[in-house]
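Following this message is one structure expressed as C-alpha cells.
Just one protein chain is left out here, and the rest sit where they should.
Let's look at chain A:
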C-alpha cells in the first residue's frame, strides 16, 4: 500500500523537463492541452488548494487575538505536549523497527519474504478506527489483560500509553517501506566488501549502508512524524477525550469544533496545517537533494 508514498528519486528532474512538448508526436493540439490543463488545475484548486486556504482564513476570521488566545489556552498546550510526546515515542520505535526489517529483508534471502512485506503493510490497509479498537480488545477493561491491568493499577486505554500504541500502529510501515526498496536496489556488494575488510555489522551499517539510504530514511521519518502528530481516528478510540490529559491536537480540534468554537478550532487546525506544509517542504527538498546525489553519481562526480 505504501507504493504511492515512497520517495520519487527522479521527480525533481522530471518536473523540469519539456521533452514531451518539444516533439509534434507527443504534443496535443492547443485546445486539447488547455482543456486538460484547465480541468486538472480547477480540480486541484477546488479539492486541494481551497481547503488549505480555508483553514487559515477561518482561523483568522476573528482576528489575531482570538487566534493567539486559542493557541496559548492551557488545554491546547497540554494537547500539544501530548502530541509531541506520542510522536517522540512512536518515531524512534518505528525507526529501529524499520531499519531492522529493511536490513533483514533487503540484504538476505529467505522464504516468505514477500509475505512478510505484505504483513508489514497491513496497518496501512486497516481502518484507523480498527487500529484503536484492537488495543481496546487487548488492554481495555473488557479486554484480555483488562482485569490484570486493573488489579495492578496500570491504565493503558483512555490513557497516554494507549495513545502511543495507536500512534505506533498507524505509522508502523512508513520507514520500513521507504528503506526496503532503496536497500534492495543498492545490493549488498559494498556491505560485503566492508565486512571482508574487517568492519563489524554496526560499522558497516553506519558507514556504508546509511550514507546510501539517508534521504529515503529522512523521508520515512518526516512522513511518520506527520502522521503521528495528525492521527485522529485511532487515537480517538483509545483516548477517552479527557481534557488536559488525554487530548492530542487533532482531538482538541474536534472538541472545539463540536463546541461551536470555530475560530479556535481552526486556529489549532492551522498549526497542524502548518506542520503539513513544512512536511511537504522538507519532502520536496529531500527529493531535490536525492535527485542531485543520483545525478552526480551517474556523472561520476563526487
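Everything below uses one rule, namely that contacts are C-beta pairs under 8 Å (C-beta built on N, C-alpha and C of every residue); 3 or more make two chains touch, one makes a residue touch a chain; residues count from 1.
Just so we're on the same page, contacts and distances are computed from a predicted model.
Peer 1: Would you kindly match the missing chain to its UniProt protein name, picking from "Glycerol kinase", "3-oxoacid CoA-transferase subunit B", "Sulfate transport system permease protein CysT" or "NADH-quinone oxidoreductase subunit J"?
Peer 2: "Sulfate transport system permease protein CysT"
Peer 1: For the chain left off this view, which of A:119, A:150, A:210 or A:242 is in contact with it?
Peer 2: A:119
Peer 1: With the full complex in mind, choose from A:37, A:88, A:154 or A:242 the residue touching the hidden chain.
Peer 2: Of the candidates A:37, A:88, A:154 or A:242, A:37 is in touch with the missing chain.
Peer 1: Of A:58, A:73 or A:245, which sits in contact with the chain we cannot see?
Peer 2: Considering all chains, including the one not shown, the answer is A:58.
Peer 1: Since one chain has been left out of the picture, which residues of chain A touch it in the full complex?
Peer 2: Interface residues of chain A facing the absent chain: 1, 3-5, 8, 10-11, 14-15, 18-21, 23-26, 28-29, 32-33, 36-37, 39-41, 43-44, 46-52, 54-55, 58, 96-97, 100-101, 103-105, 107-108, 110, 116, 118-123, 125-130, 133-138, 140, 142-144, 165, 168-169, 172, 181, 185, 188, 191-192, 195-196, 200-201, 204-205, 223, 226, 229-233, 236-237, 249-251, 253-254, 257, 262, 265-266, 269, 272-273, 275-277, 279-281, 283-284.
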